[in-house]
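Reviewing the structure listed below.
Every protein chain but one is kept in place in this view of the complex.
As written, the chain order gives the labels A, B and C, with residue 1 at the start of each chain.
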Amino acid sequence: MTPSEILATSPLDLAPYEDLYRHFHAHPDLSKQEKATSETAAGHLARLDAFEIHTHIGGYGFVGILRNGPGKTVLLRADMDALPVQEVTGLPYASKTTQERGIGSGDVKPVMHACGHDMHITCLLAAAETLVRLRHAWSGTLLVLFQPDEERGEGAQAMVDDGLYGKHNIPVPDYAFGQHVMRLRAGTVGIRPGTIMAAADSMKIKLYGRGGHGSLPHQTVDPVLLAANVVTRLQGIVSREVNPSESAVVTVGSLHAGEAENVIPDEAELGIDFRSGNLETRQQILSAIERVVEAECVASGSPRKPLFTHTRRFPPTINDTSVTAKLAVSFHEHFKDHFDPDTPRTNVAEDFSTLATCQARPSAFWFFGGIDTAQWDEAVRTDSLDEIPGNHSARFAPAIQPTMRTGVDALCIAALTFLTGGE
Amino acid sequence: MTPSEILATSPLDLAPYEDLYRHFHAHPDLSKQEKATSETAAGHLARLDAFEIHTHIGGYGFVGILRNGPGKTVLLRADMDALPVQEVTGLPYASKTTQERGIGSGDVKPVMHACGHDMHITCLLAAAETLVRLRHAWSGTLLVLFQPDEERGEGAQAMVDDGLYGKHNIPVPDYAFGQHVMRLRAGTVGIRPGTIMAAADSMKIKLYGRGGHGSLPHQTVDPVLLAANVVTRLQGIVSREVNPSESAVVTVGSLHAGEAENVIPDEAELGIDFRSGNLETRQQILSAIERVVEAECVASGSPRKPLFTHTRRFPPTINDTSVTAKLAVSFHEHFKDHFDPDTPRTNVAEDFSTLATCQARPSAFWFFGGIDTAQWDEAVRTDSLDEIPGNHSARFAPAIQPTMRTGVDALCIAALTFLTGGE
Amino acid sequence: MTPSEILATSPLDLAPYEDLYRHFHAHPDLSKQEKATSETAAGHLARLDAFEIHTHIGGYGFVGILRNGPGKTVLLRADMDALPVQEVTGLPYASKTTQERGIGSGDVKPVMHACGHDMHITCLLAAAETLVRLRHAWSGTLLVLFQPDEERGEGAQAMVDDGLYGKHNIPVPDYAFGQHVMRLRAGTVGIRPGTIMAAADSMKIKLYGRGGHGSLPHQTVDPVLLAANVVTRLQGIVSREVNPSESAVVTVGSLHAGEAENVIPDEAELGIDFRSGNLETRQQILSAIERVVEAECVASGSPRKPLFTHTRRFPPTINDTSVTAKLAVSFHEHFKDHFDPDTPRTNVAEDFSTLATCQARPSAFWFFGGIDTAQWDEAVRTDSLDEIPGNHSARFAPAIQPTMRTGVDALCIAALTFLTGGE
Partner (left out) sequence: MTPSEILATSPLDLAPYEDLYRHFHAHPDLSKQEKATSETAAGHLARLDAFEIHTHIGGYGFVGILRNGPGKTVLLRADMDALPVQEVTGLPYASKTTQERGIGSGDVKPVMHACGHDMHITCLLAAAETLVRLRHAWSGTLLVLFQPDEERGEGAQAMVDDGLYGKHNIPVPDYAFGQHVMRLRAGTVGIRPGTIMAAADSMKIKLYGRGGHGSLPHQTVDPVLLAANVVTRLQGIVSREVNPSESAVVTVGSLHAGEAENVIPDEAELGIDFRSGNLETRQQILSAIERVVEAECVASGSPRKPLFTHTRRFPPTINDTSVTAKLAVSFHEHFKDHFDPDTPRTNVAEDFSTLATCQARPSAFWFFGGIDTAQWDEAVRTDSLDEIPGNHSARFAPAIQPTMRTGVDALCIAALTFLTGGE
């Protein structure tokens, strides 16, 4: 039997999971503070009475292990954290939660699952139950991993650094899979071989001048002009240096210097974010930024070397070609025309792949649609897709169905593809 | 008799004025809040029993009128306000004063006479007493004007707008004179025909983009790149457009845009200050700034016109050629080698000239040195003049003598030059 | 029978075509001067005694029509012109040809088939003979079109403008196909749905300043600074405005202004080339260039609007999805592992598609390898593929086989795919 046929033998009633989803949606947790979410999810998993559960890995991360005979080890992953966004969806289960950003900080924020991780958690729990029910039909080891702190790109690495495959003794997966609900038509699934999501890096750069009175520029080194030259010069990285087919982006998102119109300040600070499709391009851009910034400081006669502070780093999400090809066959059989094997890559970033690359294991990641089908079709008709809110919007919330059914099925199909057959 | 000879007939004992100076130095007032300073000075002037005193002109400004027979009307001006600077001179009479910036604002600042206006007030009071004692030797009308709010460039205009020559009925001067203590050797006086101090203008400029995610620049209009291009483009005004002999300066003192590295913001704000030696150049620069900024907004596809907010404006201080030539003769006779008729013009600005230009009357302004002579000569010897603190420094305080004597004499000589002789 | 099976029934001896190829290689013609090449090729085609031949279409272009019963009309196209390059391949049949660029101009250039069009001609002639021999196995109309002046992007349009489908009465094809020999392993064929080659546009832009003495910049409008600002500003089109996934390129290839160091010139001239994957992006870039250049002229106070002169225009080469899918099936069957259905798109440009888009007909274009297989494999082994000369190099010449066999087969397979079956 094919994975799709196996799955068809035991359809799961998702109604309880829809309630669970609404609960997660109404009770989001900020990154690194996913205590309640993690406990609820782990409690639910425990009630399946099939998984060996390891908690508190890299913060509130946890893993359930289902050992089901000889065979491959497959890891399915969901991420759990939410965003400091004030929800305005108007849904009956909209979040009213606020949380301190950093316990004890006094910096209280509204919190919202504006990125759909609540859907990811729920789908993975429902897939776990499904695969428990289908355990006679497959053989091997299933890992369900619930990751904290994806939004800031640190949770996957934190789990690895905390001994995920070391002191916690989680079996190293042969294949790792993850998924993300996106601004696509609900019911659809898309994947592509190679890079599907970009690497993302953020940094702050402090540039040093020498301040003085605005009427006496010759006694100063003007950091405002230096910063302006850096910004214009950085455009050349994407326009001239990176292969045009790489879809790279270098953004200066913030620039701050000086207080008064007539005082030349001592320094300027840039905030830079860049996207790259693979590690070679990432390194190329990083080197180019450093080269440009350092040379511009020399051009200005800056009295000190610039200070680079890396503030965030996401790896590229690169789907293994062979694994993706096999998934494509299964997904195509199951989702038919609702499956796109060549979904466009995005410059949005994820840290999922770290869970596999840290052990040099192949992985794949796919998108599934979250937009109500009637809403989507009407937007297509009126050429207004751009007006549908996307991830991170205060108005983003997936239609529960067929979104959830699709997400559960995709996880099950992926696991079954690699846990059946003699391979 | 020449002015210098007249002055020699009645030397004033300055000891009480040295005490008065120390009092003013220890009790500075911020701009627009010169109540105590104004009352002390006006009270002192009243005790001379010679001046008709008009107070509360344009805030705490006041004028004393000494009508002394037929002849010309000469205005002598001192400015009264201090700066939000924490004094670190260590002087026994150093300021410990703090003041709210804006009564009731809660924004409490340390206050210091870091620009030497305390010396200006004291010199003018002593000159007033001297000229009262010498009233037999001259004929005409003497005006002593104490101006508020010079630092923000609004006091002279405020006095004019408040009816200085209107409802307050102060006689329009035939000649107006002002002076400033500077980082020059104490005992010296310098003047020059034409522009001696630049015009200064400050403005804020808001540039509009359209924000979005840092990985999706094509959905945005990037105001950071726009701002950077404006800054680099503005350099061309001084380097290419203004006559090189004009000594113009255009400074972008502040630049602010964005909060996060990975979010392209909606707007950017520049703070600009520029200096020009005359009104034609001022207008040329102003037009060029507007032309460049507006064109760069078009180049970026900015969705809205930029917003210009003028925050400060000082006129150029242009010494009347004929008046200055006459002053030069008198000053040279009195100060001998300590007088420089060709002192370099400075890009620092003053609003004094408004008191004369508003009535199309000629005026002149000079500098007098405030640096202790021994300290100065040692600095010359060791080529370390640059290390002597200048105006606005927290370490700037003139040596009381011969600074004060020079400032008093210069005011008296100027008045006598135009109040004697049959002209 | 499949196209590949049909083709196998009548293998053509290519030895005479190898000689013909060497002849074409040794006797290249510059663009618009392909008289000898055209006559040789048309003569060869005539000797097949099957085609109705129409010559002198859009210059030296010609078309052969083989009417072979009811069915679809398929156009196969080869381009004929060579480049002003001094060949340094050292081949026994290397070109020693020189030609005047523009008859009577006196501007004599060495000429070389450095782009492989000699191979295109020969393959198309051999394919014509093959399809004549296989005429019993297919039904419909075959057009073989030999186009002049591809290098300057004007030949296809010239043929259309000269009445290709009008006064010359060539049947409008249902499908049009073209191919290009590339720096790929000989024996391989690659295609992709959608954009396979970029649109390319070239233009000159004259920027107007106002000249003067280098020491008196304020009396001038400096076109050198203007040009520099245009160049730096144009970088933002690719770095910020175009979707990063579009692989767009904007290049300023030339910039000329001024003669003497100390004279500010009156004007500057830029030469710009840009690449885009579709007509929307092309228009976006074109508009952005105009917007940026015009705004920068305003920013400089330029006395005249810039002058844009379009010097070259290639359309994008966009493979019809459905046609390409059918080709992919046939090519895969025939070339097996030597066929790549997802060959990377290139920013190099072609004018082939005009022959189809002018009539709103679908078309497809593919690449076939020209690099000797042993050389290629060695270069892969030593990671030195970059050192193999590519198209337009003075050292570029395809290995005759299996290059030619592959090119002939690809053309035949394509034609047979759409001239067999009842469709």
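Heads up, the rule we're going with is that contacts are C-beta pairs under 8 Å (C-beta built on N, C-alpha and C of every residue); 3 or more make two chains touch, one makes a residue touch a chain.
Model, not experiment: these values are computed from the prediction.
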item	value
Among shown chains, those touching the left-out chain	A, B, C
Full-complex contact with the absent chain, from C:A198, C:V221, C:V242 or C:I371	C:A198
Which residue of A:N68, A:N229, A:S363 or A:T420 touches the chain not shown here	A:N229
Listed residues C:I6, C:I170 or C:A227, member touching the removed chain	C:A227
Residue among A:A8, A:L279, A:A299 or A:V329 that touches the chain left out of view	A:A299
Touch with the omitted chain, as defined above, among C:L255, C:V329, C:C358 or C:A379	C:L255
Chain B, residues in touch with the chain not shown (by the definition above)	232, 235-240, 244-245, 247-250, 275, 344-345, 347
For chain A, residues in touch with the removed chain	217-218, 220, 222, 225, 229, 232-233, 236, 239-244, 288, 291-292, 294-296, 298-301
Interface with the undisplayed chain - residues on chain C	198, 200, 202-204, 213-217, 222, 224-225, 227-232, 235, 249, 251-265, 268, 271-273, 275, 311-312, 346-349, 392
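Note that in this section only the chains that are shown with their structure count from here on.
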item	value
Remotest chain, chain A as reference, centres from CA atoms	B
Centre-to-centre distance between chain C and chain A (centres being mean Cα positions), rounded to whole Å	42
Averaged-CA centre spacing for the pair chain C and chain B, given as whole angstrom	70
Distance between chain centroids, defined by C-alpha means - chain A, chain B (Å)	58
Shared interface positions of chain B, touching two or more other chains	217, 222, 225, 229, 232
